[in-house]
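Not every chain of the complex is shown here; the ones you see sit where they belong.
The letters A, B and C name the chains in turn, as written, and every chain counts its residues from 1.
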Amino acid sequence: MYSVSVRDHFMIAHSFKGEVFGPARRLHGATYVVDVEFRRPDLDADGIVVDIGRAGDAVRRVLADLNFRNLDEATEFAGKNTTTEFLARAIFDAMVAAIGRGDIGPGASGVESLRVTLHESHVAWAAFEGPVAGR
Amino acid sequence: MYSVSVRDHFMIAHSFKGEVFGPARRLHGATYVVDVEFRRPDLDADGIVVDIGRAGDAVRRVLADLNFRNLDEATEFAGKNTTTEFLARAIFDAMVAAIGRGDIGPGASGVESLRVTLHESHVAWAAFEGPVAGR
Amino acid sequence: MYSVSVRDHFMIAHSFKGEVFGPARRLHGATYVVDVEFRRPDLDADGIVVDIGRAGDAVRRVLADLNFRNLDEATEFAGKNTTTEFLARAIFDAMVAAIGRGDIGPGASGVESLRVTLHESHVAWAAFEGPVAGR
């Protein structure tokens, strides 16, 4: 299996609901350093997994929808705790949609699965990985 | 699959037995930077994989049992070479036991598998991963 | 010159005032990974710059005063933009005060200067360094 990964980041405010979160129930924030890994079993005719330039642009657009926001006011996440693992899944879904729309080019149709990792600090990170639905 | 990872470290002395180890047969030591990854297919009702605070505390307790010790005198490892890969497994087993005892809370019962990585330097690391036995 | 450095982190929400900040004028947040460097020309009788355990505890207490907060509501920063460089200075001042109170032990009286670095992402960081006033 081949993979290509790109890194970017975004910065948000949010708070959590539930006893388990302790002081993180207060409004606070995070920088998330995001790694998106694209996987496929074979390279295309150019010798690549995806066009890394277009892949990076697609990641940037997905993160731009979240960047510099208070996620407590994000209607798309209403009623949800925007934990690191939850956001990893949300970005995974957005990347699958981007591939489906052709944002990363026709070559990205060969991508079988993705892994999205969000680093919230030097000592904690979360990830979601799964197949690209509909392939 | 979702995952959450936490990082901590411990510092020990040890020596190895066997031709293959060369100068590492002498008493020396290591800092191990430890990453523990908790994996499960779905998030719980709070939107998390595990209570990251309790998970970090459990990792700290497991590493505290090893920290600042000469592992050559550790009866639990008698007759074994405490290599990086061996210690990754030992910490994996201790984390599985911690989950079984409920140290990370009832939510951790949803954790299907763990990956424990020990970084022994900037150029070498080892890992053990496997299912959480008994689930 | 000798130095010892310790790393910790905190997570906050805030927003900025001023044209220069663009989208960062919206409420957002950040994880700051903080490095505090303690410097002195000679080691003490134990062969150390500072008691690294007490130094780490003092950093933790200083960061605990900021962690999981919305800095827009912090009265101590009223009328200020809590930029990364501004916060580096605020933490520097708090660490100098901690040394002055003896929080890091009498040995810390030998510390001549500090450097406080705040990493806001994998591609941006800021620092403040200066002498420990009153020495």
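Things worth noting here:
Everything below uses one rule, namely that a contact is a pair of C-beta atoms (placed from the backbone, for glycine too) under 8 Å apart; a residue touches a chain by one contact, two chains touch by 3 or more.
Predicted model, so just to flag it, every value in this text is computed and none were measured.
The complex is a homo-oligomer: every protein chain shares one sequence, and counting across the whole structure file gives 6 copies, of which 3 are shown.
Criterion: only the chains that are shown with their structure count from here on.
By C-beta contact pairs, the most connected chain pair is A-C.
Centroid to centroid, with C-alpha atoms defining each point, subunit B and subunit C lie 31 Å apart. Chain centres here are Cα means. That of subunit A falls 27 Å from that of subunit B. The set of subunit B residues that touch two or more partner chains is empty. The touching residues of subunit C, counted against subunit A in their complex, run 7, 9, 11-14, 23-24, 26-33, 67-70, 120-123. Listed in rising order, the residues of subunit A touching subunit B in the complex are 16, 18, 20-22, 80-86, 88-89, 122-130. Interface residues of subunit B facing subunit A in the complex, by the touch rule stated above, are 1-8, 43, 46-49, 51-53, 56, 105, 107.
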